[in-house]
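All protein chains but one are shown at their positions in the complex.
What follows is chain A.
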Amino acid sequence: MLKVEQLGIRFGGVVALDGVSFSVAEGEIYALIGPNGAGKTTLFNCVSGLYVPTGGSVFLDGADISSLKPFERARRGMTRTFQNLQIFEHMTVVENVMAGARIHEKGGILAHMLGLRSVKAQNAATRRQALAHLDQVGIADLADQMAGAQSYGVVKRLEIARALATQPRVLMLDEPVAGCNAIETAEVDAVIRDVARMGVTVVLVEHDMHMVMGLADRVHVLNQGRTLAVGTPEEIRRNAAVIEAYLGATEAADA
């Protein structure tokens, strides 16, 4: 479904990503892990089109999307959430999700300005759908409150609901549970499993190792912009290079 080939990017003289490749199957949950500064978010930004990589290609469903802008990638079924939250704070919670459904809504700007009956009917349908997505992540009761006034845990889940509203085939989640409490984390974990079961390809960056190891089908370890290892959670746990570069470092820090 998603294939990344030899992706690389330099910022000035610093090589942030160097020849990273991976491919993810339909409905698979693929986790990117690595120490701080390993290039996880940079990789996300390259794959979603926010950064233009210095080299390499991105394929979605076999088609090369390397030259497409983020909004064009989204229209082909790829969307993402952000580590530093990017919600529409002057809109209500449900309107945020409705904005996510924009690419599936019809009608020209004149019909929208005239407030035609068909536009109102579509609004109602989009709202129903949006409420279902909010319910899925467990925040439907906050639908009509302003998004800017919500707590961190709510906003994190709101971003996921909004991304789901685009009906993605590839969903990229950048630290979906960072800052969430245990209950919220469990809820997000369940949502991700549901989404993947419906056939959506999930790529996530996450620091919560407990969650990653339980959730991911495969784990991709990055270190200093390069691939260190790829494998099932079991294999990664046993990989000597990973333990040394990453898990080892945490154990050393713990000790």
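Note that in this section a contact is a pair of C-beta atoms (placed from the backbone, for glycine too) under 8 Å apart; a residue touches a chain by one contact, two chains touch by 3 or more; residues count from 1.
As a working rule, contacts and distances are computed from a predicted model.
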| item | value |
| --- | --- |
| Missing subunit (named according to UniProt) among the choices "Anaerobic sulfite reductase subunit C", "4Fe-4S ferredoxin", "Ger(X)C family spore germination protein" or "Branched-chain amino acid transport system permease protein" | "Branched-chain amino acid transport system permease protein" |
| Per the touch definition above, residue among A:His112, A:Arg197, A:His210 or A:Arg238 touching the missing chain | A:His112 |
| Residue among A:Val15, A:Ile103 or A:Ala132 that touches the chain left out of view | A:Ile103 |
| Selected from A:Glu26, A:Asp64, A:Glu89 or A:Glu235 as touching the chain missing from the view | A:Glu89 |
| Positions on chain A where the hidden chain makes contact | 48, 50, 69-71, 73-75, 79-80, 82, 86-91, 95, 98-100, 102-103, 105, 107, 109, 112-115, 119, 122-123, 126, 162-163, 165-166 |
